[in-house]
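Just one protein chain is left out here, and the rest sit where they should.
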Amino acid sequence: MRHETAAVVFQETIAENIKSLVLRVSFADEIVPGQFISLYSADKSRLLPRPISICQVNREAGTIRLVYRLAGAGTREFALLSPGDTVKVLGPLGNGFPVKDFTDKNVLLIGGGIGIPPLLQTAAELHKASFAVGYRSETYLYEDMQAIGDVYVSTEDGSLGTKGNVLDAIRENGLHPDAAFACGPKPMLRALSAWAENENIPLYISMEEHMACGIGACLACVCKTTEEDGHSHVKNARICKDGPVFLSKEVDLT
Amino acid sequence: MRHETAAVVFQETIAENIKSLVLRVSFADEIVPGQFISLYSADKSRLLPRPISICQVNREAGTIRLVYRLAGAGTREFALLSPGDTVKVLGPLGNGFPVKDFTDKNVLLIGGGIGIPPLLQTAAELHKASFAVGYRSETYLYEDMQAIGDVYVSTEDGSLGTKGNVLDAIRENGLHPDAAFACGPKPMLRALSAWAENENIPLYISMEEHMACGIGACLACVCKTTEEDGHSHVKNARICKDGPVFLSKEVDLT
Amino acid sequence: MSAFTPKTEVKIAGVTLKNPVMTASGTFGSGMEYGEFFDLSKLGAVVTKGVADKPWPGNPTPRIAETPSGMLNAIGLQNPGIDVFISRDLPYLAQYDTKVIVNVCGHSEEEYLNVVRRLAETDADMLEINISCPNVKEGGIAFGTDPKAVERITRAVKREARQPVIMKLSPNVTDIRVMARAAEAGGADAVSLINTLTGMKIDIERRTFAIANRTGGLSGPAIRPVAVRMVYEASHAVSIPVIGMGGIMSGEDAVEFLMAGARAVSVGTAHFQDPLASLRVAEGIRAFLERKQIEDVNDIVGIVS
Partner (left out) sequence: MSAFTPKTEVKIAGVTLKNPVMTASGTFGSGMEYGEFFDLSKLGAVVTKGVADKPWPGNPTPRIAETPSGMLNAIGLQNPGIDVFISRDLPYLAQYDTKVIVNVCGHSEEEYLNVVRRLAETDADMLEINISCPNVKEGGIAFGTDPKAVERITRAVKREARQPVIMKLSPNVTDIRVMARAAEAGGADAVSLINTLTGMKIDIERRTFAIANRTGGLSGPAIRPVAVRMVYEASHAVSIPVIGMGGIMSGEDAVEFLMAGARAVSVGTAHFQDPLASLRVAEGIRAFLERKQIEDVNDIVGIVS
């Protein structure tokens, strides 16, 4: 875990309101896919860090790629960064996906909305990964995924792939993976959780919550767990430290 | 008076911790020397404007030059501005020096510390201006003044001109102008006020105070006056609106 | 674009404002300086700087200091007194098609009443009674922090006032609901809040207080969360209208107050960043209503509860 000033290597717009940002960091070779970093605003009126998943890692170059959606003032500030600029970061944070345990398994990586970015590096560290991803309409990172494995797409408006959500795409394509890793909105995770239980496969989900410390100290970012958590023993695990990735059965998604 | 986004034309360091900044503004041709503008921070944690005197005006180019000292966080932010950047400004503000009434008179322009900048444009609009300026040690704007008129310098350490303050330089050089315009720290203005009374010449002084609105509405920036002020009738005039330039006799400098 | 035009009129104590945006007392003078920037008729109301029965010189300088996302002020209610105010400021404001709310201050009940009586002769639309100025005290404690004093002065003002009376509450209290109820019990037609939070800044280089008065009132976005909370609490405690303020910089900020229960809002410190701030807030509210296809601004008042 390092708190440092990262240099901006490159930034581009890859879809409407979606930016891809490459940063030089000192900790590229320590990263586990599914981990995230905290980005800090230069504007002093914005104190809290913005957690952003690590989308890709280039260990030789010592760089990471982030892909993020313009959501509010903080991400709009980051969108102005260009080569030569710097940004304060803290990372790598969280546990990441258990890629080591599933290297040779058929793993389906499921992403909805802005949940797709962390799946790219994850896929790169698996041998048999395929993707099921849901978009509202416009796609992003599509070619990057195709370069790694099969991509099953769903769109809300039916403009590409299955009309509907990721589960519709999974069913339409008759996918029965050995395991699944997912990142996306809570309703999607809830539906997937039921699906995985039915399929009797392990499903790892990446959770989201507003964060302050990012390292497990402030207890801002908890999610309800089905068993006692290891830290406070109150069935409230810290997403930033104990997660963001949990086995779906461990999390109370109600 | 305009509240607008000004383009940065040029910025350079002209002495230790002193910057010269050229901005393109829409109101260059309305400026009276001795007026100032408010500069606004881009950082949202800093709400109040920074009042900075207009040092020079280029009416054809539609630009103004500001010369300012790095004092705190706001001026440090402005110091990073470079061509292509913009900054919010409000101006022109205040009354300015009564150059029209003294065009052909021998006017001594007296500046101490960071009080020198507004004297430059003022001198340019007078026919017989000379300068008496005090520095701690390093000089700035010295050549700019020499291009306009005689410059009598004092330095605290005696490294240039008279050792001591501006009054020492005035005395050493036996100066007896028809009128004087001054800008600088309060103790200097106080001493000059006594000197002018003694010399029986009109002295116009430019006052400083922390400001919020910059236009006369909030009553933050008052100075004590010897007679009832025209606005609140309580012997407290607004520096931003009724000033910053006052006849020294009108102001209670105690 | 749809031809959708939301209604923005709000009514406070029988007075109709064309939109819910007013200026916060003390940040807008009597409007003259801002009248050079925009047409004051575009505001729901202009609330004037506090006026007393006689001229007040105010506090020594420095009177203000910047703080993170806020500022401290201890102007000390410098004002020319009610005579100049009536002869100069009210006629100026009468030119505009906006409501005029006169903010009243005093050192004692009698001084307040002197002003209120004089204003009865004028066509000011409403009075806002500033009992919360942290820099003015009676018997050692600020008027505005004692519910009995709030009720008493409200009742006294109501007896003399020809116009509807807004009591402006101090946030420097343990329970704002108690103060709002006291104003209501005294007969107030509305309450406005929050005035500034008492604060202090020390200049560590000069080893002195950053403002000459030692303490000053904190305003600006820094205090907005406290203001929203108090507006929410007050609007649930009383049935008279609540006027909300504290750190409103944009239309969105104003909507936050409306949703918390404010019937109208005031824009203060924002004017020091942008002389057009109150106009922009009014436009921002309208834009929000249009975007959300909300027919009438009154439909969102207190909607989050």
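What to note about this one:
Order of writing sets the labels: A, B and C. Residues in every chain begin at 1.
The criterion applied here is as follows: a contact is a pair of C-beta atoms (placed from the backbone, for glycine too) under 8 Å apart; a residue touches a chain by one contact, two chains touch by 3 or more.
Being a predicted model, the structure only gives us computed values, none of them experimental.
Among the chains on display, the ones the left-out chain touches in the entire complex are A, B, C. Among C:25, C:48 or C:67, the one in contact with the hidden chain is C:67.
Considering A:48, A:79, A:160 or A:175, the position touching the chain not shown turns out to be A:48 (whole complex).
Take chain C: the residues that touch the chain left off the picture are 67-70, 72, 141, 145, 172-175, 197-202, 204, 207-209, 215-216, 218, 220-226, 228-229, 232, 247, 252, 255-256, 259-260, 288, 303-304. Residues of chain A that touch the chain left out of view are 1, 3, 40, 44-49, 90, 209-223, 231-236, 241. The chain not displayed touches chain B at residues 44-45.
Just so we're on the same page, only the chains that are shown with their structure count from here on.
Identification of common neighbours of chain B and chain C yields A. Distance from chain C peaks, on a Cα-centroid basis, for A.
Per-chain Cα centroids separate chain A from chain C by 46 Å. Chain C has residues 68-69, 221 in contact with two or more other chains.
The residues of chain A that reach two or more other chains are 44-45, listed in rising order.
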